[in-house]
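A quick write-up on the structure given underneath.
Of the protein chains in this complex, one is absent; all others appear in place.
Per-chain numbering from 1; labels A and B assigned in written order.
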């Protein structure tokens, strides 16, 4: 019996004790987080619902900068082996011309963080889920790669990783055989920062708490008429647009 | 009857073989040194002992807290392990999880336990913005 193994045993007992003690202390301590200032160590709460409001009139480039910022932040879209339609695509620029007005509008489209996300309903394992603060995510640990969520998404917002990846960003794990999509830069939000795309188009996009009536985003939503894409589906999206 | 005796003997010897291998494996392979070192030997040994038996549970527990609750403290964070146990890539050398000298792989190859952490997670510390330009 080596020395290490002895320590092992002692350690295990010791740890068990600690775990029990801290567990008891932590349970009632589910603190509510102030929107904006988020210490890393508190669980997210459903008092908050994160959302984003994009003013397409103010977007000079139709969202190119936002898409580029997302790409840089998460490192998707340059998979060497995948064909173009197999590449990761968390956000894309969509341009459309209205029938009545002939008006051309470009806007970035990504996961709309629905309140009633169809992807979450259909996922067999529960890997697609909505966090308490409204962010729709894939738990890639339990995603089996069935792609059901991709067919269910009305926005084409999801992509499947079609090959082995290397050198991912430490803050944005993504890998073969799992489905991915915009996660509202959850790692930044948890650190109290704004998503990368919002920073890239600061004067055209407002990010904030939809549940808080006094937040800038809520006030702006009320003041102007902001739209959802495919509002007819009744999904109550967290990403809203002006001027579409 | 003899047939069974042979079979029994075979199984026994296989069992012995398996046990003898078990004994061998208490000799751990040499691991890559961590970037940061503990102040005392006791601290280090405790860390080794805890991690050797429990790292998978700690990581898994933390993983769920991070994914579902957004708790991203440094304690038991996989990125934290990697930052300390895998060297920062340099122009000349990058240690990847496909190399057997990679901290995690050294044991996992030895014990033939496959992990899929690095299909998604970064297997090396990030290169700082400045250092990336040659």
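Definition applied: contacts are C-beta pairs under 8 Å (C-beta built on N, C-alpha and C of every residue); 3 or more make two chains touch, one makes a residue touch a chain.
Simple rule for what comes next: contacts and distances are computed from a predicted model.
Name of the non-displayed chain as stated in its UniProt record, restricted to "Pyruvate dehydrogenase E1 component beta subunit", "Phosphoribosyltransferase", "ABC transporter permease" or "Molybdopterin oxidoreductase": "Molybdopterin oxidoreductase". All shown chains touched by the missing chain in the whole complex, by label: A.
Only one of the listed residues, A:57, A:151, A:167 or A:216, touches the absent chain: A:151. Within the whole complex, the absent chain has one touching residue among A:52, A:109 or A:221, and that is A:109. Against the chain not displayed here, subunit A makes contact via residues 67, 79, 81-87, 89, 92-100, 102, 109, 118, 120-127, 142-148, 150-156, 158-164, 176-179, 229-230, 233, 244.
One rule holds in what follows: only the chains that are shown with their structure count from here on.
A separation of 30 Å divides the Cα centre of subunit A from that of subunit B. Residues of subunit B touching subunit A in their complex: 26, 45-46, 48-50, 52-54, 63, 65, 67-73, 79, 82, 96, 116, 119-122, 124-126.
Remark: subunit A residues 2-5, 7-8, 11-12, 15, 38, 40-44, 129, 131-133, 137, 139-141, 164-171, 173-178, 186-187, 189-191 touch subunit B in the complex.
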